[in-house]
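The structure under discussion is supplied below as structure tokens; questions concerning it will follow.
Every protein chain of the complex appears in place save one, which is left out.
On to subunit A.
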Amino acid sequence: MSVLRLSGFLRKLPAEARRSSALLLTADSCGSCSRLRSSDRIPGWMYYRRHYAAIPKKSDRSKQLWERSQLIDVLEARIQQLQSDVILDVKHSKVEFLKLPHKEKRPPAGKSKKVQPGEKAEPPKAKQSSKKGAAQTSLSSQKTHGSRWSEKLDREKSDRTKKYTRLQKKFPKQVVNETVEAKSDTKQQTAKRSKGKKMLPGTSTKIIFPVKKSTPAVSKETVETAAAEKLSGEADVAEFKELYQIIDQCSLVETESVKKRDDSETQLSACCYLEACVYTGDVERAQRFLLLHHRNLSKRSVLTVRFYNTLMKMWAKKGALPQISKLFVMLAEAELKPDAGSYSAVLECMGRMPESSTNLIERCLEQMKEDGLCVDDVFSQCLFRLDERDMVLKAVRDGKPDYEPPTSAKSPQCSLTLVKDFYAQREDVRFPKMDFELAELQERFKQQLAVEQSNTITIDSVEAIKPVTENMTKMRKLLEVQYGHWQRSLLQALRESKQVLKKGRLRNWKTDLYPLLCVLHDEEYVKIMLQTLENLPPTGDSLVNLAKELGSRVYSTFCIQQKIQMVKKMSHIYNSYAELLAKDTESSNVLPRERWIELEAEMSAGPSLLSVEASWPHMLLVQLGCFLANLLVCELKIPSNILNPELDNKLIPILYHMYIFRNSRQIGFIKPHPILVKIQSDATVTKLTFDSYVMPMLCPPIPWTSPKSGAYLLTPTKLMRAVDGANQHQLLLEKCQNEDLHAVLDSLNQLGNCAWKINKPMLDIIISIFNDKGCDKLDIPPPLTEAPEIPRFNPHDQSYTIEEKAHLKQEIMKARKKYGEMHSLRMDALYKLSIANHMRDEIFWFPHNMDFRGRTYPCPPYLNHLGSDMTRCILLFAEGKPLGPTGLDWLKIHLVNLTGLKKRSSLAGRLEYANSIMDDILDSADNPLTGRGWWMSADEPWQCLACCKEIASAHRSPDHTEFISCFPVHQDGSCNGLQHYAALGRDVIGATSVNLMPCEEPQDVYSGVAQQVEEFRKRDAAKGLKTAIVLEGFINRKVVKQTVMTVVYGVTRYGGRLQIEKRLKEIDDFPKEYLWDASHYLVQQVFSSLKEMFTGTREIQNWLTESARLISKSGSTVEWVTPLGLPIVQPYHRSRSQLVRSNIQMLNVQISYDVHEKPDTMKQKNAFPPNFIHSLDSTHMMLTALYCYSAGVTFVSVHDCFWTHPITVDTMNKVCREQFVSLHNQPILQNLSEFLLQKYCSGSVGKTNKAFLEFNRMQQLLARVPETGDFDLQRVKDSTYFFS
């Protein structure tokens, strides 16, 4: 075959000949394959269409069949299906065609099967075709079905191609000419083909791929003599066949993947719909849905085995075996293979039937075997909600009395080089225990369970301490009465609209929300709606956000409700698990994750801990949310004279749906009525209601054992955070080998197991300021009463001039903006403080998860150690440790670090400074608000104050080495991003400037850059540049710091300018009119001085950027794996919009994570370097966490800031440096390059010349790892200021 030969030929050609041969390749391949493919000039999708034409007949038939086969045996159906499978394999003949009509004519569901009916449908039309060549080839397509004369034609054709190849060997040039002619001949086909290709870029590669496989045959062919021609002709025939299949597959692939996106999305929502029906026991609706889709062939493609299984399970609960048999028949009809889930349903059903015959069970088991499934699969693959497992086991034991379900084999250890030691060598290691007794932990578990079971938690607001005024009581009473009304009217409205929905015809399930409105009690929905109303900001919120919030609240309530089934089992497991953590049991070297898995395997009976139902897709949540939002807007009313009884009494809505206009877009907005806002703010609500996951946990979190389970007890949590609706991360995680993730999971568990408590004195001080008037300087947001008054504007007022009015308008706008900002800041602080206050006497835990780059975050959103200075200062380790000999010194150094004053002094210098200001420190600690207030001028005043207090206590204790401290001391990486770059590039200068190299005094990269910039400025000022002259005396460390820090994380000139502008604005005497020019000038200088200082960094950054660009251009998203085995994919795609219809408004939701869209090259390329570096710093952090754990050191992190007890700072520092060295001793860039090459360059090349060149370029670039300098990495171990 010419295509094959040519593609092989191409590789051997010298570079200069490539172009011509590539031309030849395209020409000839078109000549042969596309002619074959679209033989009768019907493009691929037409085959598909013709199938549709056959639909009505078939569905009739299947309907009859279905009606007749009321009680067909399961086995019979199965046998039939197996038979047909065999037949299909043997190739169809006409006789068979008649025998099994309903099998033959069924529209394709599985790819391989689709191919053949497609071919069969062809011939009649082909004959009509006038062109000789076309007729020939179309006829030849029949050959595969065994007709002799088409075989002959085939051979003729193969002879012709042979001639081509012979000619080509002799006179390559002539061939070019000839193929050019051929090209024009087949222009039409090519055109069609390219059309097809446009629809799906993936297709072309798929065509080529199998061709490449058969290249050995090609080389053989080239040495063949004329005598062997016949033989090779047969070989050609074989190749033709292969090609047919390939081509047909391609056409199928095309049509399929166009539909694919639609499918995966609709499939998921359809699945949720069906499961919700089944969950609510709406048998009729579920049945109707499945039948509707099953009978309509175009809709049937949505269905997968899972749908049928869902219904089977439903019938299994009722013990209705005949119904299940029917479903098996339907499965067969749909040409789907029953999987473990199907058989699990059958067995469950048999288990439930009082008198199931052993015979039947045995036959069923036999049947399973024929399907390539064994009983063990049922237990290992299926999830069980209630007692299904026991029922299945009962049934199986009826058949095989001595059957034992499989106990999960010990999963292999993580074998990554970085953590091999950690897992393999732990005979001597004893992991640390928690400071709790077993019973205490078990008790805490019960408390946490209670919180999560009730789903929401209501706590006192810190403002409750305020004295209650008369007005407040009045307003509170009003509000209470109104809530009563609202609750009732919402309930009634919900019930009414559900009635309407219920009666609605099930024409389009996509808009049918009825089952989703039945999964919870009506009261629950109302509760959720009112809770959302309470949290609505006074300036309103966009409809999309509101809908999302409502939808996801319903979903999480639903999830928790489902999980309540397994509470009992979980309690059992947790109670045993707690033994591992409690201090009053034997210490061990088993990790929490390992213990949990072990226990889960031990107690395998009963429901599974994982949730069975499919998760609701994002769009479904929005749709549901819109429905509820509409109810809110329509139903909630308030008397208009509630505040002013003199007015008329009219019922007015409290929520309004309006639009705001941003550029050319209009955004639906829900705003509360000012009356409501007034009442709410006057009443100063004393109770806050949160979703339970907002609170920190009261017991150690469930260890992450897989990407599907961990963290909270009942609340579903994602291992990897993602944009709402993006699921590619989760899929990727679930796909990878479980043991590869062990290190990541274990480090998350370690971070989550750190117990915390509240620093009460600090909390009290902050609350006192908060409840007074707040303080902007100390970042305690003032209450709205402190907000500037919004002037009232009356357009008719004659007392103002035109200019004054215009000015007034501006003022009003500013004031409103300020008001909105203040409110959100105030609420944020209120939430944090209220939660902290609620937890003031508790000990609590922060379960952790990570973002898509592996950076870890605590799950509770408000109160956590990642928060602002104010939140950090109220958190302490629950466990105390003595200060030890160096602890106090570390505390003092930490204090100086917090002030931000002595950045360039050595540790000794900082300590000395701290000792010299002991007076101020003690004064701050004793009289924080009344004293000299030294702490207030620090960079991080609140943490500074907390530290002062700790130092004072330690200082005054009789022996400070014995002083028990719970205070976390931080060690910060100095410009961590640049540290990783410098280590990657072994860049000596860069490494020195970010403290990888041991130095007497810490190097400060920011000051370095500032100096460099100042030099540039002087030079330009000398040249007379105005901006440079203006800037004299304003360039310092602070101005450039943020930009330098973020440059490594990919900040652009645009963003950098904004940052610098902000800094310049803060300088009071900087002339405002030069802000823009100066910031613009400075950002340029910062960029160029960085370029000068970090050459290696730039090179790596450029390599990463360019690689990402080429990868993205080739149509793939950038993926990589961290040295700890975490798979990462960048979720940036071109956005598309999806319409969500609802009765309130049409919502146009932009989706930028859809994996079926092309990647967004700009984002992919700009984000790759920072994301890659983040994935490295997260790896470093995780490694440090793991090894600190085995060293018995308490460890938590805020990305590149590591926290530990004062006594263990030295140990942590050692581990941190060792792990940095061991991480960078890995050939990280080489590994990345290999991975990328393997991932993106092992496929085949596109056919066009351009694609080929692009591919080549990418291959070369990916292989060209930037060279490294000669920095000795081991030096890091001795560097004091690496992390300090």
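Keep this in mind: a contact is a pair of C-beta atoms (placed from the backbone, for glycine too) under 8 Å apart; a residue touches a chain by one contact, two chains touch by 3 or more; residues count from 1.
We take it that contacts and distances are computed from a predicted model.
This figure omits one chain of the complex; the name its UniProt record holds, of "Glycine cleavage system H protein 3, mitochondrial", "rRNA adenine N(6)-methyltransferase", "Trafficking protein particle complex subunit 6B" or "Fanconi anemia group M protein", is "rRNA adenine N(6)-methyltransferase". In the complete complex, the residue from A:Arg816, A:Arg1257 or A:Arg1275 that touches the missing chain is A:Arg816.
Set against the missing chain, the residues A:Thr417, A:Ser454 or A:Gln666 yield one that touches it, A:Gln666. Between the chain not shown and the residues A:Asp1077, A:Glu1119 or A:Glu1157, the one that touches is A:Asp1077. Considering the full assembly, A:Lys650 is the residue among A:Lys318, A:Lys474, A:His521 or A:Lys650 that touches the omitted chain.
Although one chain is not shown, part of subunit A still touches it, namely residues 640, 650-653, 656-664, 666, 671, 673-674, 793-796, 802, 805, 809-810, 812-813, 816, 1073, 1075-1077.
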